[in-house]
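Let me begin by handing over the structure; questions about it come next.
One protein chain is absent from this view; the other protein chains keep their places.
Each chain carries a letter (A, B and C) given by its place in the written order, and its residues are counted from 1.
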């Protein structure tokens, strides 16, 4: 184990896989000469050369489309989106091509393409640059959707993504890039898709989340423990598609109360699916309706004070936990 | 009241509004000379001329983008998507521009643009041409999302859309175009957004749906009444954003059981939000978890027999109703 | 800027023209025509569903290019894709079975008319979103060079597809990668004068469509798409060049579709019967047949034999499709994502 930042974990995963497999390459805007807006790819052009580290024009649809074509012909391209907000421009290539070509070809091609990049709010980037996209992508069969919360998971899940045979939407939290954590040194270390984990044990309330909101939930859980003696069990989903709710449901069977935490807009957001599925599975165990903690249902404003109001914080998680605790179903 | 098809109701709404307001125009691929792939716009070029009925190149992003610009300058463009599947190409223009420009301009512009077109499966159009998009759009604040189930609602809601000040995603069911129903003659007839209606009264189970699935639910409800003596109350949501769940919740307070029906993939689909919200509001009234009836979680296959397997049918609604009936929460 | 060539007809060397290959090409074009006629019939009978876009009138564009390729070259196109599969050597019955939605179809009945795929024969589809496949093809071409093969990619698209954003992104990226010899791709504009019901004059600000391609430093050449000698002549030359240099090239084939845009396009209010009639005089099959008749003594009997053969093939394909079983229910959930197991080589 070595302590690494979430950023370096991502970078390590890519470089280890590039070292391991000559068919892995990376493409994106300003990832080469400029070395990446978040410096994830710093040094990679020098190490791997311009055929494997491709600076593209500003053409997200072109980036994804060409990567899909490469993947169909046996390469393993990684597409870096400068931020995932720009991937909307490539939505058709992702949702109608990458996700479906295996199916409508009757299984004649693999599409091992990874589309990765940062997302999320918090540094006043306003409406067009602050979104998160879990539910947007996870609705579509044919895709895998990953949202790691720790450096170790970022590395292990990215390696699984690169080695797989399907298109992966790998959603990084820009706010976590600097976060440190223990990461296994073993180059063979991977984390499988569709296996949630218990990030904190507890007996009173189950909190379900992923990515940055998982970290926020853990902080809230500590505060609740310290200040109120409420012990939350915190479940990290890790991947949204496939979605593994077994540990969450098992936990609810113990706690009988559940809170789901996501960053984006409540309506038709990821928490809706999570809450609805848990309720379907363990309805009889629930003593209160599953509560959702989400961002406000508005485009992200620029002003600092408004941005703070628009995004979920620990105190919202704490309030939701208390709500489901005192409710009696 | 006159009996009209869903198709003619849409056409009437557009023509009445074009007659009423010179700022209303329509643009789209092959809507003029070709008269529309579904013939919704037949005769309109002749009547209104090429400045108001604009045949565009195949450029969905361009169509939406220019329409947003027109709307910002005081026109009321209607954009016809040949099918809503093609609107994914314009996702950035819809989600990052139309939906947000009012907000990030601090309210300096109105964006009265209507993006309308058919969607849905059923005639073997396979994976890229058979999708529905309610949850895709309804997640985004700034948009209105409409999905009418009857000719009268198609007309009344489209008129409200055209007369409004915000971008509207108007999702038509291709399968309902030929469906007939009574439509008010009054040119002033409109249907407001965010007002669900009780489409059928019943006391045993609440079924919540919209668009074509609403019609299918009504048929299922009749069969259940006739064959099993089960009386379903059927709620037509009409608009997904704004989403009015009051009648649904009121109904559940009476029936204590609820089934939500949607055509598209289950994970992160519209039914998740509807089920989660109803559960949040009337948890204590529910005798069973809200059940979801949805399409299978696969890209749409071409073969007729597989397509039938992939899409929801009456018997699925019937089975879900029975399941929530016999379950005891 | 890259050079633009205008070349509307090829000079024919009688010896080359009478090579047996040309009879094969005629055979292929007749097969395509018969096949398409059968699909229209079967569609009307309700045995083919979905959308159906036939290639009748444009055969020389598929055959003239694809016969110039090597066995392991690869092809991408849109939804008007039956001819390309046939030209690549896909068995007619597996295509017909696909259109009938049968398990024996090239895509197991899961793709239908718009999504033919036959990777074994180099056919990489078959796409339904206009212009969506251009970037895929450019990426595929990159992969071919990256893997140090000599293979090339061919990408067909219509005049109407040139108006969508991804066309432009594909051209720029191909042009850029071409500078490093990393994009061996032949773009083929199937300029049939219309995007559905919208004529080129009405959908493109400048009707010299190739100018858009040259704006990305990709050389272009215009060719009479009804004359398979001309098409093949250009193809032979540029395919060699692309293979050698790894740089993109574009051929604009001026052609015409005889049928409606799709099976539902009956009225065709956008063009006159007269216009269609005019163009029928330049039937690519007639042009080739006449040439071979004039220069190589191809007789009416020879032609009759070919037509009977083609009709027989197509009839057998229809019968096969009809008699094949529908996919079993388990197919519904297969191929959504990869099954467990090692990655395939995808070559």
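Quick note on the criterion: a contact is a pair of C-beta atoms (placed from the backbone, for glycine too) under 8 Å apart; a residue touches a chain by one contact, two chains touch by 3 or more.
For clarity, every value in this text was computed on a predicted model and none was experimentally measured.
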| item | value |
| --- | --- |
| Touched by the hidden chain, restricted to displayed chains | A, B, C |
| Residue among B:97, B:129 or B:159 touching the omitted chain | B:97 |
| Of B:57, B:117 or B:148, the residue in touch with the unshown chain | B:57 |
| Option from C:57, C:139, C:158 or C:175 whose C-beta touches the chain left out | C:175 |
| Touching residues on chain B - with respect to the absent chain | 23, 25, 50-51, 56-57, 59, 61-62, 64-75, 77, 92-93, 96-97, 101-110, 112, 141-142, 144, 164-166 |
| Footprint left on chain C by the chain that the document does not show | 1-2, 163-169, 171-176, 178-179, 202-206, 208, 211-212, 214-218 |
| Touching residues (missing chain, whole complex) on chain A | 29-30, 33-35, 37, 55, 57-62, 85-86, 89, 123-129, 296-299, 301-306, 309-310 |
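The criterion applied here is as follows: only the chains that are shown with their structure count from here on.
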| item | value |
| --- | --- |
| Chain of greatest Cα-centre distance to chain C | A |
| Centre-of-Cα separation between chain C and chain B, whole angstrom | 37 |
| Chain centre separation (chain A, chain C; CA means) in Å | 41 |
| Inter-chain centre distance, chain A versus chain B - centres from mean C-alpha coordinates, in Å | 30 |
| Multi-chain contact sites of chain C, meaning residues that touch two or more partners | 107, 109-111, 115, 127, 129, 165-166, 336 |
| Residues of chain A whose C-beta touches two or more other chains | 92, 96, 103-104, 141-142 |
